[in-house]
Each structure stands twice: as C-alpha cells, then as structure tokens.
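Missing here: one protein chain of the complex. Every other protein chain is in place.
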Amino acid sequence: MSDVQNQLLKGSFKLTRVGVRDVKKPVVVRRPGRDVTLIVTFDLFVDLPAQLKGSHMSRNLEVLSRIIDDAVREQVSSLEDLGVLICQELLSRHEYATCSEVLMSSDYFLERGMGNGTTSLERYILKASATSVRGGATKKSIGVEVTGMTACPCAMEEVRSLRGVSPEDTSASITHNQRNITSVRLEVPMELQLEADTLIEIVEKCLSSPTYEILKRADEARVVMNAHANPKFVEDVVRDVLSEILIKFRDLPDDVKVSVKSESYESIHKHNAYAERDTTMGELRA
Amino acid sequence: MSDVQNQLLKGSFKLTRVGVRDVKKPVVVRRPGRDVTLIVTFDLFVDLPAQLKGSHMSRNLEVLSRIIDDAVREQVSSLEDLGVLICQELLSRHEYATCSEVLMSSDYFLERGMGNGTTSLERYILKASATSVRGGATKKSIGVEVTGMTACPCAMEEVRSLRGVSPEDTSASITHNQRNITSVRLEVPMELQLEADTLIEIVEKCLSSPTYEILKRADEARVVMNAHANPKFVEDVVRDVLSEILIKFRDLPDDVKVSVKSESYESIHKHNAYAERDTTMGELRA
Amino acid sequence: MSDVQNQLLKGSFKLTRVGVRDVKKPVVVRRPGRDVTLIVTFDLFVDLPAQLKGSHMSRNLEVLSRIIDDAVREQVSSLEDLGVLICQELLSRHEYATCSEVLMSSDYFLERGMGNGTTSLERYILKASATSVRGGATKKSIGVEVTGMTACPCAMEEVRSLRGVSPEDTSASITHNQRNITSVRLEVPMELQLEADTLIEIVEKCLSSPTYEILKRADEARVVMNAHANPKFVEDVVRDVLSEILIKFRDLPDDVKVSVKSESYESIHKHNAYAERDTTMGELRA
Partner (left out) sequence: MSDVQNQLLKGSFKLTRVGVRDVKKPVVVRRPGRDVTLIVTFDLFVDLPAQLKGSHMSRNLEVLSRIIDDAVREQVSSLEDLGVLICQELLSRHEYATCSEVLMSSDYFLERGMGNGTTSLERYILKASATSVRGGATKKSIGVEVTGMTACPCAMEEVRSLRGVSPEDTSASITHNQRNITSVRLEVPMELQLEADTLIEIVEKCLSSPTYEILKRADEARVVMNAHANPKFVEDVVRDVLSEILIKFRDLPDDVKVSVKSESYESIHKHNAYAERDTTMGELRA
C-alpha cells in the first residue's frame, strides 16, 4: 500500500507549521503546595520540508497522550515545562522536522482575599508555550491573563474641574471604571524557572484594583475606594507591570522576551481601550 | 432514483424543528428616512411529521434567497416583516409542515449625540423572529440589544456611609460602574407595527447612561456625572424598561409577550450581574 | 446606613430571574470508579418580588462557594445533584424568593477505543441544571453534548444514481460527511438517578460514527467505512436517540422532559443542518 504522507514531491514548498489545533486534555501539574487539574487546550506543530507531501498528524496526538500520562507519574510542575517535554518528543517522532511548537491555554484558580478573613477562588487564565529547534535552543513562555478593574484618571480630573473642586481637596472624584483584562508573557530558556503566580501578583498590584467574586458590602466599598485612589489608564497598567517585572525578575538575561497587554472594556464606550509593549529585558533596562 | 427525504417511515417520531442555522445574507430594509443594508444571520425551521424521513433543506435556502431579492424590490421596512414573508413561504414550499420559524440577528447603527453638535454612529443589535402556523396565526417579534452603562447604587451608598457623608449632601459619590447589555423583545401579531428605534430609545433612557464612541473630555465628564446621578441595579434597568413599555406601547393587546434582560459586566467582579422578566402586556397591567 | 437592596418599592414589577452569570469554579465529583475535577461555568438565579428593590447578589456566590466545599467532603456524584443542593440553599438564603435556578456547563472526558487496544481520552460537554420552587418540586436536568460524524444518505444515493450503480451493489458510495454536535437533555425529579455516561453512549451509537483523537491509518479507514455504512441525516440522529432513550430509560415517568438536538457543520455548505425534538416521555410513548 502506498503511504500517502511519505510521498516525495518535486519543486514544492516547505511549510512553516503543520499540525493539530484545539485539542483539549486534562493535565495534573504540581503547583506550589498542591496538585492542580488543568483542562488545557493544545495546539501542536512541526515544520514540513518541501519534498514531503504530508505530516504524520496522528503522531502529535500520540505524543501528547503519552507525555501527559508520564507527567502524572513524574510530577511536572508547570504547563510550560510540559510544553518543553512535548516539543522535544515532537522532534523525536517527526524525524523530518527541524522545529516544533506547542501552545497551551487553561483556566486557573487561586484563593484570594482582602485580608479580613473572607476568601474566594478567583479565576485566571494560564497561557504557556514552548518551541524547540533540532540541534538548537528550546524555549518556553510563561503567560497569565488577569481580570481586574481600571478607573480612568482623565475623567476623574475633568469631573473635578467641572465641579470646581479645589486642588487642595485630594479626595477621589467620580470617574468611569470598568472590567480590564491584562496579560503578561515572558519567554525564557528552558533552564530558567519562573512562577505564574508571581506574574498574577504583579498584574493585580498594577491594576486600579484586583476584583473578587465574593464581596460583602463593606468590602465592595473598599474595592471601589481602592480603585479610585489608584486611577489608571491602560498605558499606566502596562508600564507599571513592566516596572515590576524589571524588579522581580532582575536576574533574567537581556534576551528574554517580554510582552504586556492591557485592554479595558470601557464603561463609557462600546469599544475597548488598549495598550501593549513587546520588548526584551535588555531593552527595558536600556 | 429513490428520493431519500421522501421515504415513508413507520412508527417514527415527528420532529419539532428541522432546518438550517447560521446562514448569513445582506438584506436592504427601508428604515425611517433611509435604506439600510443589514448583514443578517438567519436560522430557518419547519416541523417534520413522523412518517417522513427527511426535510428538504435546500428549499429553505431557495425561499430565503427569493424573498430577500423580492424584498429589495418591494421595500420591506423591517427584519420582522421580512421574517413574516419567509415564514409564510416556508409553509408554502414545505407542504408537509404544520409550522415554520425564522430567527434573525444583525448589527444596526444609529446616529447619536449629546446635544452639543458632535454625533457618532452607535452600534446596536437587532433581533427579530417570526413564526407561522398552517391555518393559524403568524406572529413576529421585534428585539434590540443595547450596550450602555450602569453605576451601582449600593456601593455608592456604602462609600457615603464609610466616608461619613451627611444625608443632606446629595452629590453623587464614587461607586463601581460598568458596561451593560440590555435587551428587549416584544412578540406581536403580524398586523401590528412596532419600531425598533423606539425600543432602543427606551433602553438608553433606562440605563444609568447611554454610551458614545466619540467623547471629547468635557463630554466624557458629563456622561460620568449623568451615570452617577442615575445609579441603577440591573433590577432597576429591567423594571424601568417595563414601565416605559407600558406607557409607549399602551395600545398593545394583553396577550403580547414582553421579555426584558439586563446584564452588567461588573467592574468589581469577574462574573456578571443579571436580571430578567418574561411576561405579557396583560400581566404587566394587572 | 440605608440598605439599598432591601428598600421597599410601591407599584413595581416582580422579576423572573435575578442573579449572577458566568461564574467559573473547579468542582470535584465522584463519577463511576473515579473522582473527576470539572471546571464548571455556573449561572445562579432566584426570582424577586415586586416590592423589593434588589436581590442580594453576593449570597449567590457565598452559597456556591460553601456547597462546592461541602461537596468535596460529602462526595457529590454528579453536577445535577450539586445543582439540587445549590438550588435549595439559594431558597434558604434568599428568604424573599419563591424559586431558584442553577445552570451548569463543563468539559468532560471519557476513555474511548475502537476495540484494538488503542484508547484516547475523548472530550464531551456536560450540561446540567436544577430548579426549585419554595414549598414545591425540585427538578434537575442531565445533559450531554457529543461531537461525532454524520454521512449524508441523500448525496450517497444521488452519486450512486449518477454513476449508474446497480441496486444490487450495496457497497457504500462516496457522500459528504462532517462534524456533528448532538445534545440530549432529560429533566427528572430530584429523586431519580440518571447517568450522563449512558446518554453519551446513546448518542455515539446513533451518529454515523463516533470520532477519536488518536487514529492510526487502518483505524481511520475503519471509522470512514463505519460512517458510510450508517449514513444519517440530522433527522435520523435525533429520532434514533429518541428510540434509544425510550428503551434505556423505560422506567422514567410520563412527565419527564426530553430534548434532543443535532447539528451538522455541513462540509458542502457554509451553514449548518439542524434537527430538534422537544417532548416528554409520555408523548414519545403515545
């Protein structure tokens, strides 16, 4: 029988990414102090040389299935480390490929409280990825997506001006505030260890306020007052996160890639406000 | 050749809805004072008797295509009236069906301003539907989905209390505010004419504030002050819309169905607050 | 301090549903032979009488949090049973409400194989709900959403006809086949126990073929041949599922609600084919 994928082509084109998308699997990872079940959506790719007709797609699923099973036994501690293992095994099984790539996304939950005894399980999104080049570097990225709150400094100033509030009066004025989603992504060599929880803490510190699922009335008022005491543009959120990253991850080498995005689902508009910086640790330090 | 759909079955089950979903087509309707192109997503169904193996799906698309072409010539004035025509033609072409149903959804735009000369084209969603029973009634529904702003009355009161604001001081305090989507749907007999623009006006009047794509600074402050002068729970929005409907559509008969839903994408939570009333004009009057 | 939600209104409207939507939480349920972590999206509602200004939204989150914690200890065996507990507690905490409702949705995974030793973890969606009336009945619904494959019987017949295949030749001809999503929902009194896995088995049996994440070449061919040996319209899928339900759940009382929907993401069209039956066990038996 002819093996269709292995047919040799003449004069065709190599392909950058060939593989499978939207594969969902439960994964158990060992997070700090606990085992966590993540329902992860995977995309898996390798490249394909010009002379080969097809990539062996089923191998991607076999690799994924086996590595996830092994991970349970060997206690993988993060999505990105799982991604590294998958990338390396993809290169091993696709002998014709020169590089491999894995993208992962999952809901993630952390216990959070306002310091008064009440806590709730808050939701976040983990985004991780890994890439591997045959005979070259393996890299991994650690990312988080955090939902919080921004209060607009510009409208606050405008309202104060319209109301004739004196500059000596420093109390927060009304303004528009809204749901904001801020994401951070760091790409590091496979040897380095970063902690997603640290990225989440950084973002929550840089928003006008973190948000909580359970808020009794007095707590609700405190979140509102906290947010109005820290009015932030999306520009401010991105820059403050960059500052914190420079401090918390000061030991990271210059070539580490950093991406920070912040999007506010504006309460006064039907569209969103957005700010983004794509950079490296080296550029940030310059 | 055997005609598969027309095969007769013994002892099988009738089906409630058989048809096609997610069909997109451009439609031109004559709105007040202008012709408007809508990109409409259609679902079309008829029922199927127990003894017939299959519905003739392609007839749904033929009906849709022909009625839309005719509508351009005959100047249909609304999505719901287009739905009525489609429903009647579905019954005509599916001779075995006892009822037909059409669901329609489309972006929709209206010029809006704050009265200072600046206007912008604001976006809304039209939701219309029609149902027809062979030898019985044809009904149509007119619906809108409006994005606006709610400011929370409870957190405002809490902040005033925590700050020790005196009851005599009636100025609005800070609170959380957020993007809100409120929808209204009225189901009426095919002879009655309602205007979607009226429903949009009602909802915008009942939110803490409508929102605008273009806001210069002073306008932005005015929207913020307006919203804080009208703090609303989602419960308030739904009830205020119901009150307005009772007034504006006072001539509608008792059996007209009314549905109002309001969802706030809370700035202080990661989840949404929601209120809804499904009722009839008769119940509202009781 | 004034309690805004508890303000009494005159001449206002009662509301059908007030609560929170899109709350995500991890839940551990005891499935047959194993504990399973589900990441569940919840909507929680109660009704609101006309004279009360607001529902106490934060109670919904407190109820959810506490019941989920208790569920871990007390080993709840299904989403729908968790829903029953939540509904009852919602009525207990919202003393003004006459009814409560919970909607739940979650990814779900089962080991599946073609009988040749290879298995893979296949994904499904669980949809459960519960409603409770104060002083009345508590009901729960069990639902599943299954992705599989349909092959069209009509195009198969047409191709045979165009190619002049003789009626004696019963081998399957080419046709269009595609991804199909079929869902089933049964609503039963809280005392009855149904098993979601049984609903999944029923649907997979009624599609042209179930699908698998890992398929080596010979397996892939067998799935293709199996699907072409069982060509099905969406109408056929719905009716066959109804037949199976009548057999497997023959002990269910007449007033149990049954809903079956099947949607094929047609390969030869850009739209979907759809069939649905909403009924009761009693009607099905008639």
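Think of it as A, B and C in the order they're written, each chain with its own count starting at 1.
FYI, contacts are C-beta pairs under 8 Å (C-beta built on N, C-alpha and C of every residue); 3 or more make two chains touch, one makes a residue touch a chain.
All values derive from a computational prediction rather than experimental measurement.
**Student:** Out of C:E80, C:E101 or C:E122, which touches the unshown chain?
**Tutor:** Only one of C:E80, C:E101 or C:E122 touches the chain omitted from view, namely C:E122.
**Student:** Which residue numbers on chain A touch the omitted chain?
**Tutor:** Contacting residues on chain A, toward the hidden partner: 1-2, 4-5, 12-24, 43, 45, 48, 53-55, 57, 61, 153-154, 157-158, 161, 233-236, 238-239, 242-243, 263, 269-279, 284.
**Student:** Footprint of the hidden chain on chain C, which residues?
**Tutor:** 122-123, 147, 149, 154-155, 158-159, 161-162, 172-179, 209, 211-213, 215, 217-218, 220-225, 227-228, 265-271
**Student:** Which chain B residues would touch the chain omitted from the figure, given the whole complex?
**Tutor:** Chain B touches the missing chain through residues 23-26, 37, 39, 58, 61-62, 65, 107, 109, 120-121, 123, 213-217, 220.
By definition in this document, only the chains that are shown with their structure count from here on.
**Student:** Using C-alpha centres only, name the chain that sits farthest from chain C.
**Tutor:** The most remote chain is A.
**Student:** Need the CA-centroid distance for the pair chain B / chain C, whole Å please.
**Tutor:** 26
**Student:** In angstrom, rounded to a whole number, how far apart do the mean CA points of chain A and chain B lie?
**Tutor:** 35
**Student:** Can you pull out the residues of chain B that are in contact with at least two other chains?
**Tutor:** Within chain B, the residues that touch at least two other chains are 154, 158, 161, 269-271.
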